[in-house]
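A protein chain is absent from this complex, but the other protein chains hold their places.
Naming follows writing order (A, B and C), and every chain is counted from residue 1.
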Amino acid sequence: MGFGPEAGYRPDAGYGLEVATTGFVLEARGLSRHFRIGGLRGHTLHAVDDLDMGIAGREIVALVGESGSGKSTVAPLLAMVYRPTAGEILFRGRPVSSLRRRRQLLVYRGEVPMVCQDPFSSLNPAHTIGYALLRGLKLHRPDLDRRRREAEAERVLDVVGLVPPAAIMTKYPYELSGGQRQRVGFAQALSYRPKLILADEPVSMLDVSIRIGLLNVMARLREEEKVSILYITHDIASARYVSDRVLVMYAGHLVEQGPTDDVLHNPVHPYTRLLLSAVPDPRAEMAVTSADVGEPPRVIDPGEGCRFRWRCPLATDVCEKVTPRLRPAAPGHEAACHVTVPGPVPEISGAGR
Amino acid sequence: MSTAALPGGRVSGAKAFWARFRAGPVGGLARAIASNRKATAGFVILAIFCFLAAFPGLIAHDNPQAEIYQPTLQPSGAHLLGTTAYGQDLFAELIYSTRESLFIAVMAGALATVLSVIIGVTAAYLGGLVDNVLSLFTDIFLVIPAFPLIVVIAAYSKNGGDPIIIAVLVVTGWSYGARQLRVQALSIRNRDFLVAARLRGERRWRVIVSEMLPTMTSLIVAIFLGTTLYAIVAAAGLQFVGLGNPDSLSWGTMLYWAQNNEALQAGSPLWAIMPGVCIAMLGAAFALLNYAFDEVSNPALRPVRKRRK
Amino acid sequence: MRYVLRRLGFFVATLWACLTINFVLPRFMPGNPAVAMMDRFKGRVSGQALGALEIAFGVNNNESAIRQYFTYFGNTFTGHWGLSLTFFPDQVSHVVFSALPWTIGLVGVTTVLAFIAGTLVGMLSAWRRGGLLDSVFPPLFVIVSAFPYFFLALMGLLLFNVTLHWVPLGFGYSNTDTPGLDWHYIGDVLYHAILPATVILVTSVGGWVLTMRNNMISTLSEDYVRMARAKGLSPARIMFAYAGRNAVLPNLTGFAMSLGFVVSGAILVEYVFSYPGVGYILLSAVENEDYALMQTLFLFITVAVLIAILAMDFVTMALDPRARTQG
Partner (left out) sequence: MTGKVILEVEGLSVDYASSAGTANAVDQVSFELAEREFLAVVGESGCGKSTLLFAIARLLTPPAEVSGGKVLFSGQNMVAMSDKALRTLRWRDLSVVMQSAMNALNPVSSIGAQFSDVMRAHGEKDQKAVRARSEEVLTMVGIDPVHLASYAHQLSGGMRQRAMIAMALLFSPELILMDEPTSALDVVAQRSLMVQVKQLQADLGFAIIFVTHDMSLVAHFSDRVAVMYAGQVVETRPTRALFADPLHPYTRGLLDSFPSIYGPRSLVQGIPGSPPDLTRLPPGCNFAARCPKAMPRCATDAPAQYLVDDALVRCLLYEEAAPAREPGDRPVTERAARD
């Protein structure tokens, strides 16, 4: 079954595609992205390495990590802003690398739109809010005439809580608050009738009281609009509030993943434990803190071995030689650590990949 | 300054248009000129010169080039500024010269600005090798002293008249603007709304034209003003040293003939002073407008009134 | 270290571009001016000098364009710049070297003075916002810097020479004097240089005041200036070591880049005062269609600007550690 264009682009026909066998809407297999940095000597920065993950329908998955963990490279990778250095992205079971022509990319970008982080640079200051919304609808919903496009634009603004929608349409970005601008970002994504929204730290620049409003909008999109969301953040508490599953990244590796409350209440990987102990929580007593000073991860020409070993209290010599793979620690709950995950420890001689 | 909260529901045509115009980038420019004393002064001077360029006949009734009067007359009722050594009426020549001086400057300014935008924005948007080559090219043209280059080119193309002067000014005038535009385009390039536009499915050229350029209007206008100012001074300089078309009707050429006839020493200083004053005033108009634009785009520069405590 | 390599690369690239322009222009401009000029030389010049000129303009010799290009390069770097038509039979190199010190003295010294004065005035006017310096000077300088150089020169002449007779009409020194290193001659040179120098100073200082004032205003709102005040440092130290030093950095590269513009203005000032510098010679070369001299002068002016830019780059490196370490 051709993907979109061969079968003629019929927006309302749902393409007649069966959901891929694995039940994931979007999946990454061995996905890596490296950047060449440094002048003549030339180093490679390993932003993302061997990422295996999947996002199912009507699900919010939180991707958590500190700065330098590579989490902010995952969204542009999945949105095909960058080309992956290695590995594959599967959308509904089909590799996206096969999408070559503009029309195909347009369909993909309609189904997997991205919401950006900075409310002050995500909207063009020289255009009204309506301009971008109507342009998007014109490109992705050619079946709608001008009047129905405006009606749809006002509908999506209403869904994300921007009222009165007609007035918002004619306003310029400088007339809106940070929270309102991020809601416009979600409205824009919603107007393409997406399957999965990639939200790259959508609330990290907002005040706490407004942040909650946005998280509730994301929850409502999942319930009422049946949209999955990949929520990328460094704020674990907000990840717990809104996500079904959580993925923890450190130095380009996915170190732990599983249902949110499993991972947060009995973390397996030492980094996840360190992260959770450092999160300031007014209601809980202050956990005994480690002496860890929190220096940035080493991701330039890292080589083999676990990249947390320099900070890890449980590091052994296996950790220095073999890069740990994700292994199950509980039903649906995996972690990439030789020490804390029960089960056979790979021989040192047996080279990891 | 923010427009009053618009009434709900469909907004009536005219009011909506004005509200959007006032709030939009173009409205912003108009409002900036009106609110800033320096900008208004510059605008008024420019308006006067434009009027003179459009309808010289209304002010000066004599034929500017007819050599029919007594030579080197002092200013009198008939000849407000006296006459030249060749018997031309100075006042008429001065007024009629406005058109060509203004035309050369504005044309050169506009074309150079277009070149600046094309090179500057493309270099920033495409990046990589293209960016390196184009910015090296820009820096080279910026560093090579413009006037000697103009003089050499003009000399080779012996008094080719206005088109040559305009071409020369454009070739040497675009680089400063291109450099400024590239810097601002680079800062905009990795802003999220451009990535969002690409992800929306916009084509590459459309992203540049309908997303990047509208946010750079105030800088483009500032560069046009700056380049035109440069063109005014350079064109006058060229004509003054005799590299322009000697019998063209422009202030620079008037200065050339005044200098040749030792006007200052020979008792008719106005012949040299007046065209110089006109060039200076036109230049000042563009400079004032340009300076006011800096204040519009960077509020920190606005004059600080000492609070009387 | 990479910063130095990049700047040297730029120096070479611009020099190469300038040479290429010099080489290409006479050949491709309409009416082939090179041939016209050569005919005027034909009768008055010996074979060897004629040969050098023919190469310089690639006139009626059978070498391919590329070979001519390289022989032209060879000649330029070995000082064979041909004969000057205006100062026949002087070698172009002699004419240029005699004119250079005048321009460097007049334009070089004045521009550096204008830069220093402009930076200081700009710094002070930003430091005391709303004060006399800040409200009077900037608008005044905006208008004055818009005036064409030669207009101010003419007005200066009119006021100080024609009416007040304080200053000589022009030229570098009065013709009753014989050039030599005695005080009398030097005094005379300075006496002649006062008006042209003032004109250049007045028109170019405005630009520096405005750019420095703008930079200084943005630097003063930086956190490290507020930190310096919190540390209880003396106002002078804050103005110079913290705000001033950071504000002047963009001005340095700006100064170098706009030297070309200042030199352009100075040429006209030399013309009005018939001051025996490179500018005046260039214009007289243009009048006499003396292309050999013109090309060399154009080359020299560009090289002078390039050297100034290189010097500015090293000054920036000294002042800005980020340029040093990040490379």
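Here is the rule we go by: a residue touches a chain if its C-beta (ideal position, glycine included) is under 8 Å from a C-beta of that chain, and two chains touch if they have at least 3 such contacts.
The shown structure was predicted, so the numbers you read here are calculated from the model rather than taken from an experiment.
The chain that is not drawn here is touched, among residues A:A86, A:A151 or A:A237, by A:A237.
Among A:L198, A:L275, A:A315 or A:A335, only A:L275 touches the chain left out of the display. Residue in contact with the omitted chain (choice from C:Y242, C:F255, C:Y275 or C:F298): C:Y242. The missing chain lies against subunit A, touching residues 66-67, 177, 179, 207-213, 215-216, 234, 236-238, 240-241, 261, 264-265, 274-284, 286, 289, 291-296.
Subunit C meets the missing chain through residues 129, 220-224, 226-235, 237, 241-242, 245-246, 249, 319-322, 325-326.
Quick note on the criterion: only the chains that are shown with their structure count from here on.
With centres taken as mean C-alpha coordinates, the chain found closest to the middle of all protein C-alpha atoms is B. The chain with its Cα centre farthest from the Cα centre of subunit C is A.
Distance from the subunit B centre to the subunit C centre is 24 Å, each centre being the mean of its Cα atoms.
Remark: subunit A and subunit C have CA centroids separated by 56 Å (rounded to whole angstrom).
Averaging C-alpha coordinates per chain places the centre of subunit A 49 Å away from that of subunit B.
Multi-chain contact residues of subunit A (touching two or more other chains): none found. Partner subunit B is touched in their complex by these residues of subunit A: 76, 79, 81, 102, 105-106, 109-110, 113-114, 116-118, 121-128, 132, 135-136, 139-140, 164, 166-167, 170, 172, 174-175, 185, 188.
On the subunit B side of its complex with subunit C, the touching residues are 38, 136, 139-140, 142-158, 229, 232-234, 236-237, 240-243, 255, 259, 264-265, 269, 272-273, 276-277, 279-280, 283-284, 286-288, 291, 294, 298, 300-301, 303-306. For subunit B in complex with subunit A, the touching residues are 2-3, 5-6, 8-11, 16, 19-20, 23-25, 191-193, 195-202, 211, 214-215, 217.
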